[in-house]
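Note sheet for the following structure.
As you look at this complex, bear in mind that one protein chain is not there, while each of the others sits in place.
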Amino acid sequence: MLTAGCDVGSRTAKAVILKNDTILTDAVISARLDPIESAENVMDMALEQAGLALEDIQKIIGTGYGQQQIPFAHTCESEIVCHARGAFWNMPTARTIVDIGGQDSKAIKLDADGRVIRYSYNDKCAAGTGRFLEIMADALQVDLDEMGACGQTYQEEISISNQCVIFAETEVVSLINEEKDVADILNALHCSLSNRVASQVRSLLIEEDVVMTGGVAKNVGVFDALAQGLGVELKPLEGIDPQINGALGAALIAADGTN
Amino acid sequence: MKKVFTEAATRLNIPAIQKWKEAGGKVVGYTCSFTPVELFYAAGILPVRLRGIDATSMEIADAYYGPFVCSFPKALLQLAGSGRYAFLDGVVISNGCDTMRRLDDCWRKMGQDMPGTAPPWFYYVDVPHKPDGHARDWYVNQIKKMMAAVEKQFHVTLTEEALGRAVRKQNNVRRLLWELEKLRQADDLKVTGAEAYAAIVAGTVMPRDDYAAHLADLIDDIRTRKADVAADRKRLFLSGSVCDDFDLISLIEESDAVVAGENVCFGVRTAEDYVEETGDPVAALAARYLSGSVCPRMLGWYRERASMHMQRIKHLKADGVILQNIRFCDLHGSENGLFERDLEKNGLPALRIEREYGPLVDRGRLKMRVDAFIEQLTSQKKSTLRGNHAT
Amino acid sequence: MTITAGCDVGSLTSKAVVMKNRRILGAAIIRSGPKPAESAAQVMAGVLEQTGLSQKEVACCVGTGYGREKIAFVDQVVSEISCHAKGARWLVPSARTIFDIGGQDCKVIKLDPHGNLEKFVTNDKCASGTGRFLDVMAKVMNMKVSDLGKLAAKSDAPVTFASVCTVFAQADVIKHINARRPVADICAGINTAMANRVSMLANTIKLEKDICITGGVAKNDGVVKALNKILGCRIKQIKRVDPQLTGAVGAALFALEKNNGDKK
Partner (left out) sequence: MRPELKEYNLDWLFAATFNVSRNLCNATPGELKAMFDYIPYVRPLLEPLLATGKPAMTFLDFFGDYYTDIVHARENNKKVVMTTFCFDPSVFHAIENLVPVTLEIGTALTSMLWKRGSSDFMDYCTEIGFSETGCSSQRGAMGAYLAGLGAKIDLVALNMGGVCDTNANAYSFAAQYLDIPYYGLDYPANLTSAEVQDYHHKDYRALIQFIQDNTGCRFDIDRLREVLEEKKKQDDLMNELEEMQRLVPNPVPGIYHVMIYAGRYIFSGKKKYTQMLREMVAIVRETAEQGRSGLKHGPERNRSFLAYIDNYSLGIAMIEWFEKKGISHVGSILSRTFAETAPYTTGVPGTSYRIDTTSLDTMIDSMADINARMPMTRTIRGPYDAPNMWLEDTISLARMYQADCCIYCGTPGCRNTWSNVKLLARDLESVGFPTHIVHADSFDTRVEAWETTQMRLEEFYKIRGLL
């Protein structure tokens, strides 16, 4: 049986196609202005890779920021549930999940059966979201995907504590003007973001294993800083791109439904 | 610059406190300047005003406090959570403001989550929001209750003699601080804001005798100085929310200005600002700590504060006033609005800034505004300003 | 005849102006690089080349703006607030209130009848109400900031934004786009949101007429129109030079004063 999940985020769109419960294929594209277009493009890409047509898929579940606009989705599921499902499938020992998305970051707690017991979003401040990194990457003219590695080479510890993303950006500009090293600034940014998210997870009471999902999990700088901020071991998803976890969860839930 | 003061003002666990602990002394932290520290001195306990200096992140504090609150109590919680306040034998929390009194809730909860981060003893003291009549009687009883609690917790007896001695010692410190204020009122300013501020902040964390001696030294030393540090610079007055942030003072003094005086929670306000040494010491303490209603938490007593404020600013010959408040500090945030209005009625320009407690961010933007403020003072006719001081 | 110069190094753009007595000989605007010192040198070199002058012919040069402390060749530094006040007053002699809306912040400056700096406020709380707000929004709409104004003119039903926060307002814009709201209405909504924020800041100091507007955003008619509407008055726009140059002009005027002062 074939099911699919489509996760349309604010910056990227992802699709996963499942055969029973093995991943046939997955696709990630950067989001278009129009979510419908994003959804269609990413799904076409995944289908093409798998050599399938949309009709072959029995059930498709949409999730993410643009879930309402996905034309071919049979139903929608919240990102919380999808990330929980994906992560638990990947790592049944997972009890706490951290996902930093473009518009918001989430902390999710699971019970031993993978049910969501509690969850929380970032406090009303964009400084705790992926958008923060995007804007900073812009300001520093660094490629978003290279931020992590680049920040690892930092020498000096500096702190960026501004509440407002835009003012934090000003702070970054002035650090550049003070001719601070880009790596040091990046490291400061990673710590600043991680600390915000860490407090959000702590308020749910951390329970291990703690796993991080979402595209930002690929940023080693944030990943390490977050582990430090949480004071526990933080685990990456095994053998899959953490970015597709939401879509994967959606596809799995679609499969649950059809069995 | 006296090293002992700058050290005390910029570090948490200072040598003086370490010495005190090594000698087996107890240390109790307090959060608000309405706490009558005398009774701790009388009990042989060192009262230390809690500060959140160099809390660079809030990952612990934000797990308890919500997003829309002042960063000062948050910083205290963060430091406690990172074990920086492990040297405390107790903490007195009072209703300085909504967020501060909730430090009690948050700190106790954190203590349950992270053993060892809460002090062995918490005491909550209810300070009335008005200074007179039944409110004063109420506070007398609260102080008595707190004394009983201290006696019980630390196995001491608070005799009237001991209390009297403590009052006299603290009065001595207050008189010295007022001496310092008088020196800062001179036409030729002999002490920078950074130096004076360090001395004043140090007074909230150092043992009395030790502190009084150093302060007396400083005052003598200032008397011998010749150079006017304010020569062709502007004299500014700094007012508002609690401020332990020396970068702010130095940022101001990097521009063509000197901080001639400040009104921020601690220090002294008037020459009369001491505890009556005759009669019942507890009644005298209650009277002093509520007198003058020096903090906007004393709701409805703005006029008293404003006139005291104005007097000091005039005597310190300030050219302008910087009104700062911590983000989400409604009390100072709105009172600064009234101050700004009334200061400018009196021909005293004011600059309002909102900041976060702790490490200074956005230095560039802040510096630009301070520079512009000084240029504003220069471009306006000095005569009108000085004229006001004369009256 | 004295030649003076003003150099305004902002976080996004750097500007320089060269004046002969009180006449503008040349001016230049470039995008700021990461190093203020270099941006300053570069923009200054540009103006000098334009005017065929050499650095040593410049009797006095005043630096201002974000990177003012870093400029090598200046004789004095003055804050951008004073420089904008100075420049605006020279360009619009009747000006008593100046809105300077630059890339990173928004300033409202009040002058006394003699043109002395009387009071100013800046946005320290929130970045909405700065040029950055428009940049970010324009980016989301993927159009040029200047087009925001043009398109907004076509709207009679501006959308309202739930959030004043620049970052969350972005999400609002996307929401409106997805809801297929007319682009003109979204643009108008962006300008109104911006103007609301600025007017609140402005109203914290009693506005005195005439009001004029400087800085990059002055070039955005949409915002200026929205401001006129909300404040219920006409804002004078600077025509003689690019309003973005006002700070540099003010700096050059300060340089002239300093130079004359030093001679005396």
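The letters A, B and C name the chains in turn, as written, and every chain counts its residues from 1.
Simple rule for what comes next: a contact is a pair of C-beta atoms (placed from the backbone, for glycine too) under 8 Å apart; a residue touches a chain by one contact, two chains touch by 3 or more.
Note that the structure is a prediction, hence the values are computed from the model and not measured.
Partner chains of the missing chain, restricted to those shown and counted over the full complex, are A, B, C. Touching the chain that is not shown, out of B:11, B:168 or B:327: B:327 (per the contact rule at the top). From the set B:296, B:320, B:349 or B:364, the residue in touch with the chain omitted from the display is B:296, counting the whole complex.
Only one residue in the set B:65, B:178 or B:211 touches the chain that does not appear here, and it is B:65.
Within the set B:101, B:208, B:269 or B:367, the residue that contacts the chain not displayed is B:101.
By the touch rule set out above, chain B reaches the unshown chain at residues 63-70, 73, 95, 97-99, 101-102, 104-106, 108-109, 124, 126, 128-130, 133-135, 138, 141, 296-297, 299-300, 302-303, 325, 327-331, 333-338, 340-341.
Although one chain is not drawn, its touching partners on chain C can still be listed: residues 125, 160-164, 172, 175, 196, 200, 203-204, 230-232. Touch with the hidden chain on the side of chain A covers residues 78, 80-81, 116, 118-121, 123-124, 203, 205.
Rule of thumb we're sticking to: only the chains that are shown with their structure count from here on.
Taken together, the touching pairs cover every possible pairing of the chains. We define each chain's centre as the mean of its Cα atoms; on that basis chain A and chain C are separated by 38 Å.
Each chain gets one centre point, the mean of its Cα atoms, and the points for chain A and chain B are 45 Å apart. Looking at chain C, one finds that residues 66, 104-105 touch two or more other chains.
Shared interface positions of chain A, i.e. residues touching 2 or more other chains, are given as 167, 170, 174, 177.
In the complex of the two chains, the chain C residues touching chain A come out as 11, 34-36, 66-67, 70, 104-105, 126-127, 130, 132-133, 136, 142, 165-168, 170-171, 174, 177-178. By the touch criterion stated above, chain B contacts chain C in their complex at residues 327, 344, 349, 352-355, 364-365, 368-369, 371-372, 375-376, 379-380. In the complex of the two chains, the chain A residues touching chain C come out as 10, 33-35, 66, 69, 103, 126, 129, 131, 135, 164-167, 169-170, 173-174, 176-177, 179.
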